[in-house]
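The complex is shown incomplete by one protein chain, all other protein chains being positioned as in the whole.
In order of appearance the chains are A and B, and numbering begins at 1 in each one.
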Amino acid sequence: MQEFDVLVIGGGASGLRAAISAKRAGASVGLISKVHPLRTNSAIAQGGLNAPLAKDDSPDSFAADTFLAGDELCDRDVVRAFTQEASKEVIWLERMGVPFNRDKEGRLDLRGFGSNSRNRTCYADDRTGYIVLQVLHEQFQREQIPSFEEWFVTSLVIEGGICVGAIALGLRNGKLDSFSARSIILASGGFTRFYLPSTASLGTTGDGQSLAYEAGARLMDMEMIQFHPLVFPKKQGLLITEAALNAGALIVNHKGESITDLKGMPRHKICLSIHHAMQNGGGGVSLDLRPIGKEKLRGYFPQTQELLRTVAGLDITKDLVPIRPLAHRPIGGIETNAAGETSVPGLFAVGECACNGLNGAGRLAGNTLTEAVVFGRRAGETAAKHATAGPKKSFPAAKVAEEEKQLARLFSGESSKDSLAKIHSELGHLMNEKVGLIRSGTGLQEALGQIQSLKDRYSRLRVKNPSRIYNYELTSYLELGSMLTLAEVVVLAAGARTESRGAHQRADFAERDDTNWKSHTLVSLVGGSGQLQKKPVAAG
Amino acid sequence: MEITFKVYRKDPEKDGKPGRSNYTLELAEDATVLDALLKIRDESDSTLSFRGCCGRGYCGECMMRVNGSARLACTAKVPDYTKKGPEISLDPLRNVPVIKDLVFDWDAFMWNKIKEVKPWLEPESSPVNGENLASEAEMQDLRKVMSCFYCGMCDEGCTVLPVDFKFLGPAALTKAYRLAFDPRNKDSREQVKIVEKPKGIWDCVHCYEADEHCPRGIEPTKRIVALRDRAFNSGITHEAVARHHASFASSVKESGWLDEGRLAVESEGLTNVKGLMKLLPTAAKALARGKAPIPYMHSKRPDADKIKKIFEKAEQEEK
Partner (left out) sequence: MKYAFYPGCVSRGGCPELYPSAVKVAEKLGIELDELKSVGCTGAGVLPQNIADPINARTFAKAEQLGLPIMTICSTCTGVMAQANYRLKEDPIYREKVNKEFLADEGLEYKGTTEVKHLLWVLFEDYGIERLQSLIQRPLKGLKVSPFYGCYLRRPPEAITPTKELNRRKSYLDELISILGAEMADISGKGKCCGFPILSANEENSLAMVAKHTGESKEKGADFMVTPCPLCHLNLDGNQSRAEAQTGKEIDLPILHLPQFVGLALGFDTNEMNLKRHIVSTTDVESKVSMMS
């Protein structure tokens, strides 16, 4: 058994930041990640980090832009904390070694991005996420924190309503081990892999949210899913940073006509514009990066240039890039407060898997990475404090044996002739069709029924590969389970919100309803099914 | 299109001996090798182990050999590999410990070596508010080096690793460069010291295979050469290498060209009897065939004084 004060589950930017700050606050820390930290999705974040560093900028202006992008669903106290701490965090990153782009005076260069009203986005070429991730991993290694890489968490352990740890399967040795901790921080990323196609990676399957949900935590604003407007539509979609639009790229319809000036619009509006252009124009839409110029493309968008060449066979200095809005990342997730605490004592959440009310109904472009480090630091500090306060709950000894039995059941018995990929594919297709950019009551009802039947089919599958060592059939099986659980929650939440706001658009409720819906949706697992609640937006 | 994949297998839970499994399947025209592997695992053989993560060429995880050449499976388009026939062989990388099937030991191959170079910055603890001021040129170079996504191609192409797996390798040494050349790193000198120990920069043969293999033009060999130059110029050098370099430099400085006899002797060290004895059999044979340049009996080139001036000027500039 492993014992720590603070256990972090997930090795991306927010998890690493939380682990570092917990360690520096004096706690003993352990980190579990199902892939190596440098392979996590933080690596694909491109555009940059927002911070009100410019002389003509301020936390208030930053907050105003955040509220606007969030379509008035953001919690004020969280936004205030965030906009006040952003600058400090970004400077910290620079001092730890992030080689941000500089202006002529040698200061951090700030560029325009999305619907930010001022230039406030620090960037490192178009690989900002990856470079920030590397520096965080450097500092993580400096702290000598034990790191359990390629370990898959199979359950959270709850004793008397308190989270006391987790059980995980080591892919390399095939063994289950228990991880006892006083504070457990989930930083496990998004869940949009249940949209096919989407911009998600193979493992972006919402395991953390699913575990938290089953442990009794509430999932907030799950209907809010950010679609990215500029995605080259492969099965694993390749996104192009919106900074390209700010730099002069144009979106054109199949006749070559440029779609109305989309620069500076919030993401969901750009997505809808493109969506309508595709519906009405009767043809595809493309991104024209050529106006940016060869020099600037090479200098500022090297990652974009490389990936579109190797994956799509396109030369962005000559070719148009076919694009479509695709599901990108969740805005909703495990409900937390500004300190990262969930409703389950001992359980924390941060980053993509969490929802603390910062983003409301739409994330301001450039806020995600800043969010990961600001709240990562907070969650780590809070978790460390919590770990040293109060008596320790004991980790029930029998849990691993119980988990072994549960796991064994997945291997025993006759498997139906169905396939994981088929179920996943059908799920992915129905989510894109019925829970896409624009939803409707009837569509969502149908979706619910379809998901239920997929769940039945799933329950009749068994894992055929008997090994426990690098058994990716087993992990795929568990991941599909998470996706089915969360898909249902998303549909329930989408069905509940009878209005259109930000990323959630209803054909049957096309207007924003501030009277009834200036609230968050909450879904919790009660008696085996999802129960809905509403929580008013914090006015603070 | 119908394609047969011949995939390397190894089962640590059975006899651990390498084998091969063949799978024939129907694939779409735009399928990648990773698509094929996922299909095999889902429809034919769920015991096949392989890694895949981002699926679109940026994370580095799915590196393997496709028809013998190392590359990412998720960007390897199947039609590109079937020009000579509808068969594709898949193997783990060469010269790495294999755990199971296509899953090889990334820790031994890469992550542990990076840990060895002390891969983090020690920030200056100055009371300055705000960011360190820095030039865009320096930051740009660091960003170039940090675009390394640990795909392992440089280590795969390395000449030394097949002969000596303990060599740190181009990927880890490039990481060391990133930290040694970051002007904000208080410990940059320490960084150089770490990699000049055995199995580090002096074990590199600077054959430029790494530069040829790197898909991002990071030029790992040139980074290693830069580390060596820095080590040398700051007086941090492996003893034998220091003797070798000092002797080389001395003879060129004094005569304009290399006195190999002197180099052989001084590299071992004039008082290193054991080392010098080691050279005797070869030296004797060479002498017998008129092939041994007698140390110190070495003529000066015309214009040797001009070469010496260049040395003096360059050495002064370094200061």
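Everything below uses one rule, namely that a residue touches a chain if its C-beta (ideal position, glycine included) is under 8 Å from a C-beta of that chain, and two chains touch if they have at least 3 such contacts.
As the structure is a computational prediction, the values presented were derived from the model and not from experiment.
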Inset, instruction - List the displayed chains that the omitted chain touches in the full complex. - result: B
Legend entry - Omitted-chain contact residue, chosen from B:Thr24, B:Ser69 or B:Asn233: B:Asn233
Legend entry - Among B:Pro12, B:Pro183, B:Pro215 or B:Gly256, the residue in touch with the chain that has been omitted: B:Gly256
Inset, instruction - Could I get the residues of chain B that touch the absent chain, sorted low to high? - result: 159-160, 163-164, 167, 198, 202-209, 211-212, 219, 221-222, 225, 228-229, 232-233, 238, 240-241, 243-245, 248-249, 252, 256-261, 267, 281-282, 285-286, 289-293, 301-304, 306-307, 310-311, 313-315, 317-318
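Going forward, only the chains that are shown with their structure count from here on.
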Inset, instruction - Could you give the separation in Å between the centres of chain A and chain B, each centre being the mean of its C-alpha atoms? - result: 35
Inset, instruction - Would you tell me which residues of chain A are touching chain B in their complex? - result: 35-36, 38-39, 41, 43-44, 91, 94-97, 99-109, 124-125, 127, 130-131, 134-135, 138-139, 141-142, 149, 172, 201-203, 234-238, 302-303, 306-307, 310-311, 419-421, 463-465, 467, 469-473, 476
Legend entry - List of chain B residues in touch with chain A within their complex: 12-13, 35, 38-39, 41-43, 46-47, 49-50, 52-61, 74-75, 99-101, 103, 106, 111, 115, 119-121, 123-124, 130-136, 138-140, 142-143, 146-147, 149-150, 179, 182, 184-185, 216
